[in-house]
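Handing you this structure, nothing more for now.
As you look at this complex, bear in mind that one protein chain is not there, while each of the others sits in place.
Note that the chains are named A and B in the order they appear, and that numbering of residues resets to 1 at the start of each chain.
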Amino acid sequence: MTRYRAAPAATLRIVPLDVLTLVYHRASGITHVVDSPVPELLEVLGEKPLTLDETLAALAAAHDLIDPDREALAARLDELVAAGLVEAV
Amino acid sequence: MGDDNSEDGVPHAGKAERPSRRALMLGAASASAIVSIKPALAQTAGSVLNCEIPVPDPGRAGSYIDANGKVVPPGTKGAFPPAVRPFRGEEVKKAMNGANLPGTTYDQSRAYTNYIRRLQRGTSGFTCFASLQMPRG
Partner (left out) sequence: MRHSTMLRIGPVGFRVGSDWRAPVALLDELYRDYPQPQDGIPDFNVRLFAARFWRRWLRPSVQIGGDFVIPDAAPLPLAQGLLAAEMAMNLQMALGQRRYLLLHASAVERDGKALLMTGESGAGKSTLAALLMTRGWRLMGDEFALLDPATGMIHGFPRLISLKNEAIGVMEHEAKGGRWGPLLEGTPKGTIRHLVPDARSIAAMELPAAPALMLFPSFGFEAAEREVFPSECFVRLTQASTNYVTLGESGFDALTGLVRGVPARAIDYPDTKTAIATVERLWSELA
């Protein structure tokens, strides 16, 4: 069962701007410009690794999740993994 | 806000028990939520050879090109018909160094390269041509 974990907090410099948030990933030197729900996901995945369903549940608990769709969340997580901000373990 | 908490956990009348949760959307599966900043020049160098320049731009499709690279009405004496297909950045670069654009005679090629040199911002192919010039901007 795949679990997802955010990059270590010490490697992420997160600066919210307005609608978008900036994430400087120290490990790669890459700057990412991100939209919701990325900052929320990075927060929820910052402690221990979670499965897709656990992530969905954690998001729904912390926020008023308007569209709790598994497929959409999977797409977001894939994007985060591709960007190097989240690890699939 | 500390004094709002009552010992037995009963919410104080008129005050929220905990901060209201923010609304959150996951977005469509096909949408993207991340844009990564890539090194600008590296991007330019990589894309230069693959970009395309139509002659003339699609907004003036059908018009002819005179020897100086100006766009003129179709059939103008001494002018050349539009290029059969857009030229790639790589081909244009070689043409700037003296080669002929593929599929063209010497005069036709000179006319087309003059057209490309004259490209103004907003016309199709301008960004490709601009990226061929050094330095950027």
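Some observations on this one:
We adopt the following convention: a contact is a pair of C-beta atoms (placed from the backbone, for glycine too) under 8 Å apart; a residue touches a chain by one contact, two chains touch by 3 or more.
Remember, it's a predicted structure, so these values are computed and weren't measured experimentally.
One of A:1, A:19 or A:89 touches the chain omitted from the figure, and that residue is A:19. By the touch criterion stated above, the residues of subunit B touching the omitted chain are 35, 37-41, 45, 93, 96-97, 117-118, 120-121, 130, 133-137.
Residues of subunit A in contact with the chain left out of this view: 13, 15, 17-20, 22, 24, 26, 29-31, 33.
One rule holds for everything that comes next: only the chains that are shown with their structure count from here on.
Interface of subunit A with subunit B (complex): residues 30-38, 40, 59, 62-69, 71-76, 79-80, 83, 85.
Contacts from subunit B toward subunit A in the complex involve residues 21-37.
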